[in-house]
Every structure is written in structure tokens, then in C-alpha cells.
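Note sheet for the following structure.
One protein chain is absent from this view; the other protein chains keep their places.
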Amino acid sequence: MNEGFILSNAWLIPAIPLISFFLVGMFIRPASKQAAGLVATSAVFLSAACAYMLAWEYYQAFAPEYQSIVPWSIEWLRYQEFLSVSVGVLVDPTSILLMVVVTTVSSLVHLYSIGYMHGEEGYGRYFTYLNLFTFSMLGLVVAPNIMQMFVCWELVGASSFLLIGYYYDKPSAVSASKKAFIVTRFADLGFLLGILILGYFGYHVYGVLSDSSTSVLAEMNQYSSTAIQPFDFKFLNHPAVIAQFADQGSLLGGISMLTLAMVLIFAGAAGKSAMFPLHIWLPDAMEGPTPVSALIHAATMVVAGVYLVARLFPVYAASGSALLIVAYIGAFTCLFAAVIGCTQDDIKRVLAFSTLSQLGYMMLSLGVATMAHPLGYTASLFHLFTHAFFKALLFLGAGSVIHAVHSNEIWDMGGLKRKMPVTHITFLIATIAIAGIPPFAGFFSKDEILAAALGNHHQIIFGIGLLVAGLTPFYMFRIYFVTFWGPHRTEGAEHAHESPPVMLLPLAILAVLAVIAGFVPMASFVHIGEPLGHHGINWAIAIPAILVALTGIGVAWFLYAGNQDRVSKLVQNLGVVYRVIKDKFYIDEVYLFITHNFIFKYISRPIAWFDRNVVDGSMNLTGWATRMSGWILSHMQTGQVQTYAAWYALSTIVVFGLLAVTLQ
Amino acid sequence: MLMLPELIVIAAGFIILLLDLFLAEEKKNILGTLAFAGLLIALGRTLFSFGQQGELFGGRFVVDSVAIWFKIIFLLAGMTTVALSWDRLTGKTTDIASRMKHRGEFYTILLFSTAGMMYLISSRDLVTLYISLELSTIPLFVLVAWDRDNPLCGEAGLKYVILGALSSAVLLYGLGILYGLSGSTDLATISQKITHSPALWLSVAMITAGIGFKLTLVPFHMWAADVYQGAPTPVTAHLSVASKAAGMAFIFLLFYRVLGGAFQEWNILFAVLATITMTLGNLVAIIQQNIKRFMAFSAISQAGYLIMGFLGPFPEGLPSMLFYLYAYIFTNLVVFAVIIFYANETGRENIDDYRGLSRTNPIIAGAMMLGLFSLAGIPPLSGFVGKFFLFSVASKAGFHWLVGVAAINSTISLYYYLRIVRQMYIEPTMEDATTLQISPMLAGTIAITTLGAVFFGIIPFFYETINQTVAASDWWSVITATAR
Amino acid sequence: MGILSWIVYIPFITAVFVVFTPAPKWYLIRWISTVGTGIHLILTAVLTWKYWQVASPDFSSMKTATLTKLYLVERFPWFESWGIDYYLGVDGISVSMIILTSIVIFTGVMASWHVKNRTKEFYVLLLVLVTGVFGVFVSFDIFLFFVFYELAVLPMYLLIGIWGTGPKEYSAMKLTIMLMAGSALILIGFLALYNGAGGQTFDLLELSKVDYPKSFQIWVFPLIFVGFGILGALYPFHTWSPDGHASAPTAVSMLHAGVLMKLGGYGALRMGIYVLPEGAKYWALFFMALTTINIIYGAFGAVMQKDLKYFTAYSSVSHCGFVLFGLVTLNLIGMKGAVIQMFSHGIMTALFFSLIGMVYGRTHTRIIDDMGGLAKIMPWFTTCFYVGGLASLGLPGLSGFVAESHVFLAGFFGNPWHDLGIMRFLTILATMSIVVTAVYVLRGLAKVFQGPIKNPEFAKLTDADITERISTGVLVFTMAAVGMLPWYLIDLIESSLMPFVNRLH
Partner (left out) sequence: MVELLSNNPPGIWHWLILSTILFSIGLYGVLIRKSAVGVLMSAELMLNAAVLNFVVFNHFVKPFTIDGELMGIFIIAVAAAEAVVAMAIFVAIFKHKKSIDITHIETMKG
């Protein structure tokens, strides 16, 4: 395959941020803050450029049927023969899509941060982390095998940990970062076990294939620069391999190996994408700087879970039940988060919950897809694509507001319409986009999702989707009205002023994207199985969706645009229900109880005690017993010469007896 | 002239005895020199006669390589004892109480005892055997009780002499039975005559008791602790090496030469003796406070390791035992030299009194530590190498459990040896601690013995020489002859 | 004298130089030791290069070998009548361990830059100890091996007893006695091996050619494995480690946790599994269970610790569990993982202990709850600590992940002789530890470094000085290098591990 420079050197895309990470982290940061920021940002812009080039070259070279190719890869970790992990770049429409999204949003966020983080101490540190994150996220996106994905998976987790804990002297931030890392870590345990299972059976299947049908392997090796390995997605997703997997029989307790592995892996995905019940870390993650929330906890990292499921979609499809679990968990999270989102007062938390619910959309639409009707697959990635832009925009807008008002509470804001016009407009655009009003981006993707759900006869899920399509505009416009309309509620709001251009520029760009992203003919690029062809809007679903959305907006306007007593009355009437929802159904408390009152109290402390007192105690006891026996024996030594003589005579006889006995 | 070394020693003894009568007190330093010289010459002669074999008096006195190795040990021990007792006898010690009188007699008696030991290993006849044994033992009674003004000394002497008499009686009774069974006093003849019979077992039991007394095998060891503690420290040192070596020589003669053939299957006896000896020695040593008593128990446990060499196919262990004997003697003398040095200067004999010695006299403390580690069997010191070979002999004989017991025991022993190291290195120094002056004599002794303790194990020459010379001697033929 | 002898004796020679330096000149002593270990580091690089030259041609042929191939051999008869030789040689495993030790001792000398109390004895003992360690890694005559082994263990007593903190006498004594008890077991095993082979030679390779009867292997293997396991902190014989590490001075904890505990794993692999494959097969599952306990138990134990050193000690128990766990999986991946884990954990824990020592030298407390917000004051230490912490919870890109992924995979792949179900079950239990590790590492580090500054006193403390930066920097760099470019290490050890695996089949 002779193709363009970037395509053959695709490794540049993740490598550039990495290099800049080392440069900035080690050399530039100590030298000059400003330089650090600039270098980091320009590096990401560069790799964004590379990503676009790559996309261009790829679509030139590989139209119309877009094979997945591995233009560059090297062996990284050799476990044993035929079982090694290579580091490489996998290029196919999906990964390109993600690369574009990640680089774009990341570069804009970098740019924005130059303004936002200005004057912070640890400005350089911030950009270092940000670069690290961008690198790991890109590495994850381009991973040609599940191991590399896991590696980068952990790395994005770590960099998100570092960024959430960026204000390390703020206890809330510290605990939030710990929480985020540990919860995702717990999920990754599932991922790891899944990998172990897949790796094991993959290895065996690989052996089988290399004995029986080498043609299959040969076919896989096409378009890839190193020999295929059991960990490669290309290998795992291959129908022949899946067929082998399917008859590997059950593993533990009758569950088929495939389902078990896939569910475990989904656990990992759910952790990253904050699906219920592992969602608890995401709202707290808002303790990090707002651009970070925009980049990591809205646009890119959290969709890694979706991406993972999408990557392994054929395998999931092969084990139907796993996919069903994905669908229902997604649906539930979608609703659950939306409900909570309606009650939160911290602007970033509301956005966080909306992120949760949007991720729920993506998951459920993956869940409803099948190899036969893979519309959901496309829809999910389409939504991922659009969501990245408008959600990043929302966060950056929120950031700009917070920057101005110095508070996260929406009730501290208000009346910012005139104070910060640009922010206001862009925020409004994003809000409409997420609300799913045509012709903004959100509308198209959401419509496709609903269509997919209904198309595969998942009525319940469709119902949920529709309901949430109503809830989303409600809570989004709630914060919109409260923030930008009405009177100034505080000093901060009084003296708020528009942000510097370096922050407004990204807002503008994203706003444009949020408008036009919906018109990308996604279906013709990203698809699994044969191309679907671009099917138009399914008005039968679109119309009700739009109506529901409009009602949501209406309600929000009725409650929040005018005077507040309606709200308070409503809250009165809802009473305990409202409380429970506002306290997020007490999920965090449950976790806290389990960890502290159970694991620490009933496992760790006893073990520590046991070790000190029983294990160590027994060792000390041995020593004590030895000394004791010495003390006792020393009393044979009475000092009486005649006792000695008696012993002497006695033992002579004993020796005689011993001899007599042994020599019989 | 095969008997020359013995004669030299005895002659030196008599000369000193006579001179002692005429010399004025201040001139008496010459006596020590004489004693040392006598032993040195004898040693030279012995070394010179290496490789010679031969017998006198119709085979009642035989010289072979094993005998020579033993004689070297005895002479070395004697010389060291002279060196160690030098300051005390010449009254150079800071601590008045630890000075000793009557050096003339002291040297004489010491030399006679040494001569007795040298005869012991050369004798091939019950009569000579017994005589030389007593010749080596009775002077020791005197030496132990040397310090008349010190009640402890007297007590030690009393216990030693009474139990000594008892044990020699028992031993004699056993020998008598042996004589009765074989009708001969010649060891070789006896070994061919004897056959298994309860009478033989009884005699063996009694002989074992007699040997156990000299070798401080549990449960015949009881005198050791008290005697070691009570006796003047140089004498204790002498007991702990020379007397033990004599015991070794004795057991060699009786068990290798006499009972060797019949003895093959009696391993279990030694296994049991070794086990209880090392275990009891170690356990009781843990709780000791007085360092001499402590060394007594340590010496007991060492005897336990020593006789592991008797296990297994017979002459196998012989070189290992000889080697370990040497290693043990060097090492033990290092420790005793330091003990004597410290007692001479401060009169202190308790383990806790060694606090902070590493600050005041780092080099001496270092030597002491090396000695203790060698006793504990820490590589690469000679003590370890010796133990390793002995253990290997036992293991080869299939006594893995015994090896286990021994290994665990050396761990225990490490525990109490480390107690002293801890006192010297870790504990804070004593209030009145000052750098102590060491006399050239002791310094030299410590230096030489320490070098011995370190390099005897590292340099293969010594073991290989012992091994070859012993293999060349007639011990193996005797065993194989009697093995029928 | 060949390069291996130099490798072994350079520390000793340095020690001799130190002995003859007048004690008051502590700064001179310090420099001598630094230079000596520095030279050693260079020599180690040379050794690695030489080894690569001579060994790399054989890498492919080793795939089917059942007998370890030694390079750069030096051999002279020692006690001929016993068949004891002075027999040095290296294979990939030894080389990797030598690299580890050389790095750790170099950084250790640097890290103990501020030892003013009886500096001379300190460095002498330290260097003697490390001589023993190098000796163990290169000697292939089991007598010689044993000599060096005990030489490496014993100085610990004084090092902890004199320069330690807290209940130092108790800890030192416990540590020494337990380890010596272990070596007693080893001694029984060695002698049994020797005489079981007819008492002709102590040459390890010769002995490994003997096929001992199964019954023999079954009772000898546990002796050797447990004997070494005690040093490798095998549950329930690990209790010397928390106290010992807590009481020991910085450099000593570094060496002990970093290197000495590796002697355990190394010995168990070299003397146990290699010489007695049948015994290994017989006992593997049992020991796998024990080591699983190690892993989980150490991790949970660490969660509750208040003292930074106890904290690290328990995490060491957990991580050394991975070493032994990897060994007893009895497959290539596992053993490889074990060796990599030895290396990785050595570097990691050395980093931890050096950092703890340095921080302690400033704050004069090791109690986690008394510290807080140090990140503002000591950014360098904080960074290093976090890198170490992330490595210890197995973050990819750092050395920990390479090792642990090997071990998990190995446990899951199992081996032909044992019930796959049980092995997988144990493996799954072991994997739990990655979460627990994350919990305690993050809690601990957060308490110490993050949040507001707890104690106003701390505000005027200083960050790392140049020597501290060098020593910690080297360690961090090594850790990252292994984590990012693992294939060098893997190539180094893999071919040498093949015989171990092939013998089992």
C-alpha cells in the first residue's frame, strides 16, 4: 500500500503530544510558563492537522470499502511465541472519527486554557498533564489490539486523576480524584479479567487456526505491518475466530465464556463511561478545572467506553445477552442521570449528569444494534461525534461563565445575557443542539438512535429514549434560563464581564461545529458490515421527538424564566421525592458505607491485627519458648556435685539401655 | 627419634621446675619464655616429623599423621595458654584480683599435662592409654584450682576432681570388661577379639561415659559449666580446647581403633548424643550471664557438632572432624583471648559488661565479633566450613533430620552469640569507658588466632593437607581390617 | 581475575579502602564509596554489553535447551576433595539482577549521604553486604552460593541494630534469626542435593543434570523453597519484613527490600524449580495458594498502616507475593513475570524507601496522618513518590505493569500439571489486589502530599538537594525505561528462562 506520508507515519498523531509532554514536562516548564502553554497547544494543533491529513489520505486511498489497516506497528511486549502485544496504529473510519474529534476538541481546549488558566500557579504542570492526556487518548483511539487499548485506558485514567486533583490543596478535589481513579480502577479489574479470558482463548483459537486454516490468518495479515496476534481487534472480530469462541463452552457456572468475557469487558467500559452503578465518580470529577471537564469528562475520555464496545461490536453481537446488558444499562443510566440532572444547582454538575445521560444514549444505541441491523452502531458513533462538540461547547461556556462569576452555583448567576453576549449565544446554540431541535447537530444523531431502537423492536428502550429526549431540554434550558436571564443575583454576576478572545475563539469554532456537525453523512463512512447508505430523517420518529423536546423547553421556561415561586411550590409538593433525587438517590453514601464500614472495618483492620498479633505473635512465641526451655533446662545445673554424679551414673545406664535396644 | 617432641616438653617442664627453685622472683619471666620455647621447639620437631610413621616399645607408642595433627593441636593450645596466662602470671594486669601466683609450678604442670595429651594420641595399649589420660587430666585438676584465695576456684577444683575420679573409675571398669572380653591390652588385638555381647555393650556404655566426661557430651557435661566458670580464665581456655581435643583423641583411639569394626551400626548412639548435646548446650547458653559459663555451654554445643563426624561409613568423617577441631580451637581461642584481655583490664566477666567495646577498642571488638560469628558458623569463616563438612558427613549417612537439628541449633546459637555482638556494638558505652591498653602478648595472640579463624576456612590448603595425610595413615587400613 | 570477580569484589575492595580511611574523615569515606559504586555501575554496563555480545547468538538455540548456558565463566577448584569450586558465571537472569543491584547500591550510597554517625562502619557493612549479594547472583557452585548468601544476610543485623530507629534491636534480631532459620533449611536442602547426587560435586549445573527420585524431590523442594521464601517474604514467614524495614536506616531498607528480598525469589527459581522440577510440580499449587494470600493480605494489610515505612513494607509483601506467584505458575510467562517483577519491585521499593528516608530526614515523622500538603513544599519528592506509587499499582508505561500483566496472564494460562480451575480462581483473587493497591497507594500519598499543609513547621522545609535528585532520578528513570521499552529486559531474561521451562516438560 503506497499512500501518503501521514498515512504511513500515522504514529505521528499520538507521538507529537507525547514528545511535547516530555519536552514541556522536563525542560520547558521549569524555564518558562508561557512557553510551556504555547508549545503544548501548538503540539496538539499540529497533531490535529496530522489527523485531518490522515483522514483525507485515507478516504482518498481506501474508498469505497474502507478496510481497517495497520500502517505502522512494532512489537512491544512479548509474552511468549504467538502471544505478544504490539504498539501500533489502527486506521479505519471509526478510529479516524475519534482521532478527529479528540484532536479537534483537545486543541481547542488547549487554546481556551491559555486564557482560562492564566495566572494559575502550576500553569505549566496543567499543560503537561493535558498533553499526557491527549497522547494517551489518541493512543487508545488508534489501538490495534486490546492490550494497547488497556494500556492507554489506564493512562487516560491516570491523567484524568492528575487533572481532577489539579488543585491538590483542595481536599474536595483530592478526594474526587481518588474516587475517580479507584472507581474506574475497580471497573478495569473487570476489563483485565476479560482480556485474560479473551487472551487465553484467543491464543488457543490462534493455534487452531494456524494449524487448520492458515488462509484465514493470511487474510487477517493483509493491510497490517506486523503479523496478526491473538490480542488484535482484527483477530478477535474475525467471524472465523468468533465462531471458534462461540463453541468454547461455558467457563464458570454455566455462563458461556464469550458472554462472561464480554460482560467483564463491558464492566471496564461502564467504569470509564460512568454507566450506572459506576457513575458516581463523574459528577465529583467536576472538581477539576473546567476545560478539563470539557475535554476529558465530556468530549473524549468518557466516550472511551462506548468506543471499546464499538470496537468489539462483532464479538458482543455474537454473544447476544452481553449486548442486551449493554443496552439496558445504557438506557437506565440515560434516564437516571437525566432525572438527577433536573435537580442539581451546580452548573457543572448538571452538565456532568447530562453527559451521563447522553453516554447512556450512545450505549443503548450500541446495545440495540445487531450485525443484521447495525444502524445503532452508526447512530451511537454519530451521537458521540456530535455530542463531543456541543458538550465541549457547553462546558467551555460554563467555564467562561464561572470565570466571570467565580462560582458554580447557578443561583449565584443570572442576567448574564447582556454581560457576556458571545458566551450567551454560543451557550444557547449548544443548548438547542443538545435539546435535539433541528437543524442543530443533536437532533440528527438522537433521531438516528431512536430510529435504531425502534427499528430493532426495543420498545421499552425507545420509550425511555423518547422520555429523556424530553427531560434533556428541560434541565438544559433550566440552567440556561437561570444563568442568563432574570436579574443579577450576586455581586459576582453584577461585575461579570466577557472573557478574553483567546477563550471566545474556541467557543465560536465549537458553536459552528455544533450547528453543522449533524449534516455529516456519517452512515456512509462509519458502519459495520455492508454500507447502509445515507437514509434520511425518519420523520415518523422525529416529529414526536421534537414535540417532546419543545414541551421540555416550555416547562423549563414556565418554571424558571419568570419568577421563582412556581419552582419552590413545585418543590414543596414533590417533597421527599425531590430530596431523594437531589441527593442522587444516595448512591455515594451506599458506596461510602460499603468501603469504610465494611471493607476497611471488617477486612483490612482484622488482617492488620491478625498479622501483628497472630502471625507475628507466633514467631515471637517461638523465640519465647526457646528462651523458656533454656531457663528450665538450666535448673538441671543445681550446683550440687552429687546431683551431677547421679546424672552421670544414671545416663551411663541409659546409654547401655540404648545400645541394648538398638542392637537387638 | 619419634618421641622427641614429648621428651622436649617434659624436659622443659623439669627445667622450669628446677629453675623455679633457684631464680629470684624478678628474674622469673624467663620461665614463661622457657615454657613457650619448649613448646615451640616441640612443635617444630612435630611439624618436621610430618609424614614419618613408626612405632616404639612393640607398638605401644605409634606416630602417624593423625597423631601428629593432634600433637600440633596440643602444642598450639599449650603455647596459647602460656601466652594468655602471661600477663596474669607476671602481674601486669590492671585488675589485681585476676593475677596468678606460682608461675613456675603453673608452667610445669601445664607442660606435663600437654605431654600427657601428646602421649595419649600415640598410645596403642590400654595401659599407656590410661596412664597418659590421667597424666593429662590430673594436672588439669590442679590448674583449675590454681587460685587458692578464690573460693570459686576451689569449688571448681572440687567438682572437677570428684567427678573426674568418678568418671575415670567408670571408664576403668569399662576398660576392664574390654580386657576381660579380649584378654589383651593391645588395642588392635582387642578390636579383632571382641564380638557383640551385653558385656561389650556395658563396657561401651561405660567408656562412652568416660569419654563424654572429657568431651563434655550431654549428659556427662555437668561439671563443665561450673569448672569453666570457676577456673582462672586462661585455664578455662586451655580446658575448652586442649582437654576437648584430648577427649577427641581418646574417642578416636577407642572407637576407631578398637570398636571400629563392630561399630558401624552404632550410629544412632552418636546421633542421639549429638542431638541432645548441641540442643541442651545451646538452649542453656541463651540465658547465661557470666561469659565464661556462657562459653562453657557454647563449647558443649560445639562438642555436639563435633561428634556428628562419627556418623556414616567410618573413616569418612575423620578429616572433617580434625579440620573442625582446628577451626574450633582457633575460633575459641580468639574469643577467650578477648575475654582474658577484658578481664585483665577491668576484672569484668559478665556479658552486659561488654557494652560499647566497639567504641573503646574497635579492633578487638571486631576480632571478638569474627570469633563469635565463626563459632556460630557464619561463612566464610572457618567455623562455617568445618560445620558444613561435618553436616555433609551426617547428611551423607542419611541423617537429614540430624542435619536439620544441627542447622536449627546453629541458628539458635547465632541468637546468643549476637547478644554479645549487640552489647559490643549497639548498646551505649559504659560510663567509665576508656580505651583499654592491650599487652603485646595478648595482641599477638588475638591477631594470630583471628587470622587462623578467618583464613583456615578460606584457604583450601589446610583441609586438603589434613585429608591427604590422614588418608595416607594406617587408620583406614585398621578400620577396614576390623570392619569384618 | 575476570570481569565477574571484579563485579563481586569491587564493593569489597571499596570497603577495604574505607576501612583504611581515618574515621573522622566521613566526607572522604562517603566519596570513596560513591566512586566505588559508580565504577561498579560502569562495570555493570560493560558486563551487560559483554554478555550481550557472547550470549545473543545463542538466543534462538536456547529455545529448546534444558540446561542453563553460562557465559563469562570463571572456575577454579577450591576444596577439591569435596568437589567445591570457585565457580562464577552469568546468564540473563543474573545479569538483570546485577544491573538492579548495582543501581540500587549506587543510589543507596547516594541516599545515605547524610549518615554522620559512625559513617565508616556503616559504609563498610553496606559494601560487604552488597558484595555478598553480587556473589549470590554470579556463583554457580552451591557451596559458594551459600557462602555469599549468608554473607549478604548477616551484616543486616548491625546495620539495623546500630543505625536503625524505633525498636531496632528487636527488629534486627528477629530479621536475622528468621532469615538464618531460612538458610538453615536451605543448608539441609543443599546437602541433601549434594549427597543425593553421590557427593561428587557442588556444581549447580552438574547437580541439575541428576534426576533425583520423585520422593526425594518432594521432601527437598519445600525445604529449599520455604528457606528462600522466608527471604522472599513468603506468607506466613514475612513478619520480619515490616519491623525490619521500619527500623532500618534508609539505604538498608533500600537494599533489603530492593535487592535482598530478590535473593529469595532468585534462589527459589535457581535452586528450587531448576534443580527439582518434579518437586516443584508437586508443590506448586500449595505455594500458589500461599503466595495468593501474600498478595491479597499484604495489600489489605497496607491499607491500615499509619507509618509510611510499614505501609511500604506491607506493599512489598504484596509485591514479592507476585514474584513467588509467578514462579510457581511454572510456565514461561509466569517465571518471566517473576523476574521482571523482581527487577521492577527492586527499583520501585528502593525509590520508595529512599524517598521516605529523605522526607523523614526533613519532617522527622513517618506517621502518615501527621503529614499533609507536602506537595507544595517538596515538588520533586512528590513527583517521584507519585511515579513510584503509580508504578506499584501497575500503571502501564511504568515497570510494574509489565511484570504484573505477565503474572496474571501466566496464572490464567496455567500449566499442564495442575487444575486450571483452581489456578484461575487464585489468579482472579490475585488480580483483586490491583484495586486494593490503588486504594492504599492513593490514600497514603494523598494524605502525605496533598491537601492543605498540616503542620506550619513544614512550610520552611526544603526540596531535594543534588545527591537526592540524582539518586531518586536514576531510579525513576530506570522504572520508566523498563516500563516503556520492556523488550530489552525481556530479551535479556527470556532465553535464559527457557531451560527452566523446558526442564519441567
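Just so it is clear, A, B and C label the chains in written order, and each chain counts residues from 1 on its own.
In the analysis below, a contact is a pair of C-beta atoms (placed from the backbone, for glycine too) under 8 Å apart; a residue touches a chain by one contact, two chains touch by 3 or more.
Note that the structure is a prediction, hence the values are computed from the model and not measured.
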| item | value |
| --- | --- |
| Omitted chain - touching chains that are shown | A, B |
| Of B:Gly44, B:Gly59 or B:Pro151, the residue in touch with the unshown chain | B:Pro151 |
| Candidate in contact with the missing chain, chosen from B:Gly59, B:Gly91, B:Gly176 or B:Pro313 | B:Gly176 |
| Residue, one of B:Trp86, B:Phe141, B:Phe323 or B:Phe399, that touches the chain absent here | B:Phe141 |
| Chain not shown, touching residues in chain A | 634-635, 637-642, 645-646, 649 |
| For chain B, the residues touching the chain missing from this view | 126-127, 130-131, 134, 138, 141-142, 145, 148, 151-152, 154-159, 161-162, 164-166, 168-170, 172-173, 175-177, 179-180, 183-185, 225-226, 229-230, 287, 293 |
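Keep in mind that, in the parts below, only the chains that are shown with their structure count from here on.
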| item | value |
| --- | --- |
| Most centrally placed chain, judged by C-alpha centres | C |
| Centre distance in Å when chain B and chain C are each reduced to the mean of their C-alpha atoms | 43 |
| Junction residues of chain B, two or more chains touched | 415 |
| Multi-chain contact residues (two or more partners), chain C | 177 |
| Chain A contact footprint on chain B (complex, rising order) | 158-159, 162-163, 166-167, 170, 196, 198, 201-202, 204-206, 208-209, 213, 219-220, 222-223, 225-226, 265-266, 268-269, 272, 280, 282-287, 412, 415 |
| Chain B-facing residues of chain A, complex | 623, 626-627, 629-631, 633-634, 636-637, 639, 641, 643-645, 647-653, 655-656, 658-660, 662-663 |
| Residues on chain A engaged by chain C in the complex (per definition of touch) | 75-80, 83, 147, 150-152, 154-155, 158, 165, 168-169, 171, 174-175, 177-178, 181-182, 185-186, 188-189, 192-193, 196-197, 199-200, 203, 600, 603-605, 607-608, 611, 615-616, 618-620, 623 |
